[in-house]
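All protein chains but one are shown in place.
The chains carry the letters A, B and C, assigned in the order they are written, with residues numbered from 1 in each.
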Amino acid sequence: MGAAEGLSALLLLLGAFFYLAGTVGLLRFPDVYARLHALTKADNLGLGCVAAGLALQADSLAAALKLVLIWLLVLAASTVTAQAIARRAQELGVSPRLDAGSAHAVDGRDDA
Amino acid sequence: MPELLDGLLAAALLGSAWASLATRDLTRAVVMFIVFGLLMALAWARLQAPDIAIAEAAIGAGLTGALLLDALGALGLRRGAAPRDEGGPRGEP
Amino acid sequence: MRRALAAGALLAALWWVLTEGAGGYGLGALFIALALAWVLRQPRTGTAPRLRGAIGFAAFFLRQSLLGGLQVARLALVPAARVRPQLLELRLNLPPGPATQLLAAALNLMPGTLCVHLAGRRLVLHVLDARMPVEPEVRAAEAQLARLFGFTS
Partner (left out) sequence: MTGLEGALALFLLANLAVALVRAARGPTAADRMLAALLFGSTGVGVLLLLAHVGTPPHMPIVDAALVLALLAAITGVAFALRAWSAEGEDDGGRS
């Protein structure tokens, strides 16, 4: 009982940390593509931790699995959305801000 | 603690509603409307009304948002070259 | 027949989870039957996922998405850290179809990769940190997916 509650609290705090990272990344990253990284990865991990932490407190197995199902749904939704937006951004000609040091070599290879 | 939560929720609701109404940039208005719908769903959940929260999440945030975005796209297509002429030079406050 | 049984079992499990084990199977049977009829009318793709591959892929995916979240957290929260984005074009070994689409979707959640363009076997990724070895990661994910869909033989 005590161990499960402690683990649950730890997971919830970890989830809040990843949510914070996602929000800070959304505010701090330079362009749409980088912000999509922050949105998909950090937020989904945050929700995963929160869902796992709450699942540890669930009354029944089905209730716990429901939380996992919600997490999987959000995973699927956000990766599909991120890909659709990234693809559309590229079609519209939004050029990503590339790193100055490594951009040239990669650009050359991409044009070929 | 609950008072703080409810106060913040109410403030965010008012803020997003105002931001949605008081702009000439249609994209911004639609996005703020979607945000308002999501916050409204949270408010209903906070008021212990999960069925209305479900309806708000489905209709307010999900379907209406998608329909408004679709309408926005159709509007931009029909206007052709100048998709947001009435919005002026970006309605930044 | 095997397909119908597997899909039916999955749908029944889904209903059980959605009702939190509270039952209501009269209504549930109706919806399960409707969903099953819809599933069986979909065309076969020829790539049915393998159970063993699915478990391996799930473990791999969980570890990678944890690493992805940690990387984004480090880049966002450490003040000195900054992103070094770059574009990377790859040729996939997987045959085009559900496998490549699932690969692109999974890469969106793995460390530092975001799928920008996917056409046939050509995949363009937006990489968050140019110093990271992205290509081995993609190849590992590809191998996992090949095992999931039974392409290894």
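By our rule, a residue touches a chain if its C-beta (ideal position, glycine included) is under 8 Å from a C-beta of that chain, and two chains touch if they have at least 3 such contacts.
Just so it is clear, the model here is predicted, and its values are computed rather than measured.
**Student:** Name, in rising order, the residues on subunit B that touch the hidden chain in the full complex.
**Tutor:** So the residues of subunit B touching the unseen chain are 1-2, 4-5, 8-9, 11-12, 15-16, 19, 27-28, 30-32, 34-35, 38-39, 41-42, 44-46, 48, 50-51, 53-54, 57-58, 61-63, 65-66, 69-70, 72-74, 76-77, 83-84, 90, 92-93.
**Student:** Taking the full complex into account, what residues of subunit A touch the chain not shown?
**Tutor:** 5, 8-9, 12-13, 15-16, 19-20, 22-23, 26-27, 31-32, 35-36, 39, 43-44, 46-47, 50-51, 54, 57, 63, 66-67, 69-70, 73-74, 76-78, 80-81, 84-85, 87-89, 92-95, 97
Note that in this section only the chains that are shown with their structure count from here on.
**Student:** So that we know how the chains sit together, what is the shape of their touch graph: line, ring, star, complete or other?
**Tutor:** Topology of the interface graph: other, matching no listed pattern.
**Student:** Nearest chain to the global Cα centroid?
**Tutor:** Measuring from the global C-alpha mean, the nearest chain centre belongs to A.
**Student:** Distance-wise, how many Å sit between the C-alpha centres of subunit A and subunit B, to the nearest whole number?
**Tutor:** 22
**Student:** So what's the Cα centroid distance for subunit B and subunit C, whole Å?
**Tutor:** Those two chain centres are 31 Å apart.
**Student:** Would you pick out the residues of subunit C that each touch at least 2 other chains?
**Tutor:** Counting only residues that touch two or more other chains, subunit C contributes none.
**Student:** Please output the residue numbers of subunit A that touch at least 2 other chains, ranges allowed.
**Tutor:** Residues of subunit A never touch two or more of the other chains.
**Student:** Could you please specify the touching residues of subunit A with respect to subunit C in the complex?
**Tutor:** 17-18, 20-22, 24-25, 28-31, 33-34, 36-38, 40-42, 44-46, 48, 60-63, 65-66, 69, 75-76, 78-80, 82-83, 86-87, 89-90, 96-99, 101-103, 106-107, 109-110
**Student:** Quick one: which bits of subunit C touch subunit A in the complex? Just the residue numbers, please.
**Tutor:** For subunit C paired with subunit A, touching residues are 14, 16-21, 65-66, 68-69, 71-73, 75-77, 83-89, 104-106, 108-109, 111-112, 114-117, 124, 126, 128, 130.
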